[in-house]
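What follows is a set of notes on a single structure, which appears directly below.
Note that this complex is displayed minus one protein chain, with the remaining chains in position.
Entry: chain A
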Amino acid sequence: MKRRDLFRMGGLAALGAAAAACGSGGGTAGAGATRLQFMYWGSTFEKTAVEKMLRSFAEKNPGVEVKPLFTPDEYDVKLNSLIAGGNVPDLGYVPMSMSYRLAEQGKLVNLFPYLKKYPQLAGYLPDAYLWYGPDQLHGVATANEIELLWYSKAAIAEAGIAAPPAVAASAWSWDQLVENAYKLTVDQNGRHPDESGFDPKQVRQFGISVSITYAAAWYGFLRSNGADFADEAGKRCLLDTPEAIQVFQNLQDLIHKHRVAPGPGQLAATGDDVPGTNILLKTKRVAMVVDGHWALLDMNESKVDYGIGVLPKYSEPFTTSQVAGASSVFAGGKHVEEAVELFAFHIDPRYVDLYRQGLWMPQERKYYEDQAAIDSWTKNDGHPPEFRTAVVDYAREHGVPDLRNRVKNLSAISSDVLTPALQEIESGKRPAAEILKAVTPKITGMLQGWQHTQEV
């Protein structure tokens, strides 16, 4: 072959590749088969479980193929890019920060008309539904996750204190939490923070870790102290009320006054990535951690000697519930009916392992009320004895839905003003009152009300 011919062929090949790249739109189905794409995020364990669920759906529905689109990182960026390119999946997880916008743009299927066809979807906990207007339902929170007080049994035994209560009625007061956290905090020389010579820069075991920048971690405390994020109309921010200030001052004091909790970066492994609660408890880096129910799966997988307690309370005990992303069906696909069928299937504890394994809590009310139904997901090795009171009863009686499902425009509020202010509280440079009084009017300026809610 002459060199010139070689060049020509190279040119042709390049053009061919370009043409092929332009021509291939995603989501084209094989001959005859209905092909659905399911997009989701999660841990490696979740990936395996979701794939299994999708396979069993395909087995029950001959002629339907489901392609899993596992997207562990940068989910919002990738989903935004797919939408901009007009190449959306059929259904899947949608971050709450995007789901309401997509629903209003008509990119998500209104599931309200389908509630009659799928009665199991109609029996959900009221807070699970994600409404974007009257009779307009763009999805449900994938699972009903709540915040809990996880602890290392070994650390509790070493300190010789009673374990955090697993029943909401006997939850610790904030002062009791602080008192116990002192006993659980130990520096490299074995000293506690209330002993002289304690070295706060060389702490071997922190008493407690609770995030200040993650709203789900503190929203239960806020409500328990009689405060809220915004007023009834959802137009005025209430973070400058004395009750709210007290909650955040207490959180700041854990780090800077009592020195029983890690400050910014102290637990970090890479950037903002703090090691999982399972690792923190197993290594006894921290004795008690406020984290979501989903930690249970990793806790079991890595064989941690853990216990579950309810969060400390101010007056009435509360915990943040529905801490999850949305599950939704995308509009405009060729197979919307089949996609809704899979939607109803993917969050049904009868078919999905993730409930028994401890990653998800069901959304159907009967799984919190009916004994046989409760046993169907909690009576197994993955769920400790205190699970019934510390999680099932706690979620049913004391859950308040996460702000992300409820406050309009929260995504912009968080990234533009709220998170920076919370980081400042965390840094301990100024008291919480000063910071909250400065940021509250800014948040009020961005508030657009609460999301719509209604009975089914």
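Couple of notes before you dig in:
Simple rule for what comes next: contacts are C-beta pairs under 8 Å (C-beta built on N, C-alpha and C of every residue); 3 or more make two chains touch, one makes a residue touch a chain; residues count from 1.
By our rule, contacts and distances are computed from a predicted model.
Hidden from the displayed complex is a chain whose UniProt protein name, among "Anion-transporting ATPase, ArsA/GET3 family", "L-lactate dehydrogenase complex protein LldF", "NADH-quinone oxidoreductase subunit E" or "Multiple sugar transport system permease protein", is "Multiple sugar transport system permease protein". Touch with the chain omitted from the figure is made, among A:Arg101, A:Arg191, A:His256 or A:His452, by A:Arg101. Of the options A:Thr283, A:Ser415 or A:Gln454, the residue whose C-beta touches the omitted chain is A:Ser415.
When the missing chain is restored to the complex, the residue among A:Ile83, A:Ala163, A:Ile279 or A:Val336 that touches it is A:Ile83. Residues 7, 11, 14, 76-77, 80-81, 83-84, 97-98, 101-102, 105, 107, 201, 263-266, 268, 270-272, 411-412, 415-416, 419-421, 423-424, 426-427, 429 of chain A touch the missing chain (whole complex, contact as defined above).
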